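Here the structure comes first, spelled out in structure tokens, and everything after it is commentary.
Left out: one protein chain. Kept in place: all the others.
And now, chain A:
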């Protein structure tokens, strides 16, 4: 069992979410940076869909009441076990009673802690993920919360010493595919989107990354009838400033999507910090 001593600015339990319920208005949710969450699980021999903790800007402390193997991935964060420094992207042994502390990531936004056996908080609709849009799943972690850990019988052995670390560039370039509603925008909209940097706004969250920069102009008036939205969509509200949809995005929306991120780049978008500059390319 793991006790939350300090959750940091925002910590939630996440797995790979609730696919298959979008037609009922249930967001997929799950780890915002799915790649890092999967990696953390692999490093401790878990299935990739085991539940982990997603930390936002670190600053957390957990007390382990039983010995465990853990791995921290995502935004590179200083990890201390009873005060002793440990690397990220590597399995790490935690003795019973030890305090695991996460500092502030030097880059990126979200760090993931997997524990061998996985977190076994109650499932809601087949997932343990906290969905901050619809309120499904456990509440964000608070000091004093206790997280049960599953058994490690039958899991793969821990075979990797350290995985190559992801890098989080200061000014990432995200690949986009035009549409499905690029025809709702003026001819120069995609050129504007791909030629000027945008800045990540402070009101970004697990629902979406809000951007500041040159607004995209609409070629059509009127309202789009509501339609299904995918993760990575660049939805453009009347302000003309795109929002990149992340894991907790609404399942349907009535503002046109000018382009969608390459699915491989969604994990990069999930690591963007407020104030950071990004570029898009086709």
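The definition used in the following text is that a contact is a pair of C-beta atoms (placed from the backbone, for glycine too) under 8 Å apart; a residue touches a chain by one contact, two chains touch by 3 or more; residues count from 1.
Here is the rule we go by: contacts and distances are computed from a predicted model.
When the listed names "5-oxoprolinase subunit PxpB", "Carbon-monoxide dehydrogenase large subunit", "Energy-coupling factor transporter transmembrane protein EcfT" or "Phosphate transport system permease protein PstA" are checked against UniProt, the chain not shown comes out as "5-oxoprolinase subunit PxpB". Summary of contacts with the chain left out: across A:24, A:85 or A:171, the touching residue is A:24. Looking at A:102, A:115, A:147 or A:260, the residue that reaches the missing chain in the full complex is A:260. Summarising the interface, chain A meets the missing chain with residues 16, 19-26, 28, 34, 38, 124-125, 133-136, 177, 179-180, 225-230, 232-233, 250-253, 257, 260-263.
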